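One protein chain is absent from this view; the other protein chains keep their places.
Each chain carries a letter (A and B) given by its place in the written order, and its residues are counted from 1.
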Amino acid sequence: MSLNEIGSMVAMQGFSGLSLFTVLLLMALGLAIIFGQMGVINMAHGEFMAIGAYVVYLFSQLTQNFAPGMREVYFVPAVVAAFFVAAAVGYLVEVLLIRRLYKRPLDTLLATWGLSLAMQQFFRTFINPKEVSAELPEWLLGAFNPTPSIQVPRNGIFVMGLTILVTVGVYLLMLKSRWGIRIRATTQNRIMSSAVGINTDRVDRFTFALGCGIAGLAGAAFTTIGSTGPTSGSLYIVDTFLVVVFGGAANLIGTIASAFSIAQAQSLLEFFLTSAMAKVLTLLTIIIILMIRPQGLFTTKVRT
Amino acid sequence: MNLLTKKISKNDLIGVIVLAAIILVLFPAVFSIFRLNLIGKYLTYAFVGVSLVLLWGNGGILSLGQGVFFGLGGYCMAMFLKLEASDPISTKIQTTPGIPDFMDWNQITRLPLFWMPFKSLTFTILAIILVPAFFSFIIGVAMFKRRVGGVYFAIITQAVALILSVLIVGQQGLTGGINGITDLKTMHGWDIRSDSAKYILYYVNGALLIGCVILTRWVLSTKFGMLLLALREKEDRVRFSGYDVANFKTLAFCLSAVMCAIGGAMFTLQVGFMSPSFVGITPSIEMVIYTAVGGRMSVIGAVFGTLLVNFAKTFFSEQYPDLWLFLMGGTFIGVVMLFPDGLAGLYERYGKPFVARVASKKKSEPTVAVAAALESGGKHG
Partner (left out) sequence: MQSVFSNRGRGYRGALSLVLPGAFLCAALSIGACNKSSSASTTTDSSAKAEKAAAPTPTERSTEASGAAVLLPPGLEKSTIKAADYPTAKIMTTGLKVDDDSVTVGILHSTTGTMAISETGSVQAEKLAIAQINALGGILGRQIKVIQEDGASDWPTFAEKARKLLVNDKVAAVMGCWTSASRKAVLPVFEKENGLLYYPTFYEGLEQSKNVFYTGQEATQQILASLDWVNKEKGAKSFYLIGSDYIWPRTSMKIARKHIENVLKGTVVGEEFAPLGNTQFGSIINKIKLKKPDVIFAAVVGGSNVAWFKQLNAAGVTAATQTLLTISVTEDEVLGIGGENLTGFFSSMKYFQSLDNPNNKSFVEAFKKMWGEKSVIGDVTQAGYLGPWIWKAAVEKAGSFDVDKVVAASPEIEIKIAPEGYVKVHANHHLWSKARIGKAKPDGQWEVVHESDLIEPNPFPKGYQ
């Protein structure tokens, strides 16, 4: 095997690690915002992801049935819609459920798990008990070849682009906007923020909706990779939680670093071992590191 | 010293007797062997429920990975039973007779080293108790000494559950993979699949469960139990009072792990197989709901909670399968938001005064005794 081939292999393996990284990051961003800013464990986060995926699927069905010519262009609006629908559902959930459970994180965990069960059944009953996939437009299929021996999947590039967009968006929101200031203030000292006139309830609602919206985006991105079923959300929930906890909640850089290291580690191990062993080793390593440093990689002082 | 020697009150004893009567007398009389076997299965889940009362209700430590210990106990027993069922005569069509069938399918030609000790029943029973205790000890020490608690601990127990289930599924040759270990026939020559065996196993299971209930009640009534309650409420104060918090938490964790493992072993005996679908995250969280429904502070409540949720599950998944998960999800949410003390709490608040009123109206000896019995059944559980 020539050096060139090894080089291409490394590049492609690196890229598949990167695409796992973007998936994890998209999911973890939403959860980090919610968990980090509000200390709420949302076990239904995966189902919000599934909402996003199903929205894209629904758009795809509508296009197929009513406007086949729109196949090339429906995808981007579908992704945008996924964000808003997931955010809206998140808003509702916050108002009806989460708001009453702020002081009790363990109970939130259980309640949101119940919510996830109900949402899964909702998908099963009202959409389809079997797994479905959206029909992807042409520009998302296949690979493009920067060099003859390197093939880069197009959907991977799309997901990466989406992730960069979302990350930059979240960064701008958190650090450069008025809302970001309000969110960060509420996180650091809720009582003072309230005293200064920030409507902490509204901030919480918005944050939760934002986190769920980003989850919806993750789900929409996910439709380019695999099929969606009622239980697709639970596939990645534990990984997402670990990414968030590992990175140190409430920290954008932490989440990015943690998602990157976990994704690359898992991809690399998968190349040399079986995928089951790779997952086990990655998880074990994370847990051991967490045992040594429970607050995660990067931390900021958080007081609610 | 008074705290250490505080005995179980008469009311508690009556509650346990009522429970024992229902499990050991009422159910076998009413249900067919098929349904009774199902109830036996639910009662093995009740072991986990009881363990969570100790760990979560009283200690405030939410573990979402109790399935791990349930599975460990179950797999130990399954390995013993499988080895017995894989004697060279019945496996003679295999490439390598004398080893379990799934090892044969996976081109394994020799029994792996860690399977060999399970040929002995004594070792198996010891393993059922010691292996989960060991694992929980390690996890407990690593977590609690680092003061990892609350939500973080819950997530890490989830990760542990995931690791174990992925490991089991991935190592198909060693553990039977996603199929689990099936086709278990006899235990020391005694056929566990016959109806009479099912009856005997049911009674053994019931007796063991009652034993665990009594044990947990006793533990909770000692100083250790008081400390657990204190830990749940104000951990720092307990620490400042000079107690080593991590040790107590680890002890509680180990106790609960062993209880789950016993439940797992009884499960394997009654159902006849063990699979990784009882080890992962979903079953672990489901077992938490049994405790939550029954009343997380009430040991007897946990048993009833388990029975209730599982009855509902079987009934609904047979009649209205589409409705079932909505109900389950709703139960989670309802239990957390509306009645956090579960059935036991409801009984405390509404059932007991009603019974007391009825009893005081009648004012005759036997009825008062009955009222006291019902009272104690829900009080401390």
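By our rule, a contact is a pair of C-beta atoms (placed from the backbone, for glycine too) under 8 Å apart; a residue touches a chain by one contact, two chains touch by 3 or more.
Quick caveat, the model's predicted, so the values are computed rather than measured.
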For the chain not depicted, the shown chains it touches
A, B
Which one touches the absent chain: B:P112, B:P321 or B:P353?
B:P321
So one chain is hidden, and I want to know which residue out of A:F35, A:W113 or A:F206 touches that hidden chain in the complete assembly.
A:F206
Can you tell me which of A:T207, A:T240, A:S267 or A:T282 touches the chain that was removed from the display?
A:S267
Absent chain, residues of chain A that touch it:
1, 5, 9, 12-13, 16, 19-20, 51, 54-55, 58, 61-62, 65, 84-85, 87-89, 91-92, 95, 124-133, 135, 141-143, 145, 151, 153-156, 177-179, 202, 206, 209, 224-227, 229-231, 235, 267, 270-271, 274-276, 278
Just the residue numbers, please: which parts of chain B touch the chain that's not shown?
34, 93-95, 102, 105-107, 166, 169-170, 172, 177-180, 182-183, 193, 271-273, 275, 277-278, 317-323
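Quick note on the criterion: only the chains that are shown with their structure count from here on.
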Just curious, how far off is chain B from chain A if you go by their C-alpha centres, in Å?
34
Parts of chain A lying in touch with chain B, wherever the complex brings them together:
39, 41, 97, 100-101, 104-111, 113-122, 124-125, 234, 238, 241-242, 245, 274-277, 279-280, 283-284, 286-287, 290-292, 294
Within their complex, state which residues of chain B touch chain A.
62, 64, 142-143, 146-148, 150-152, 154-156, 158-160, 162-163, 166-167, 169-171, 281-282, 285, 288-289, 292, 322, 324-326, 328-333, 335-337, 340
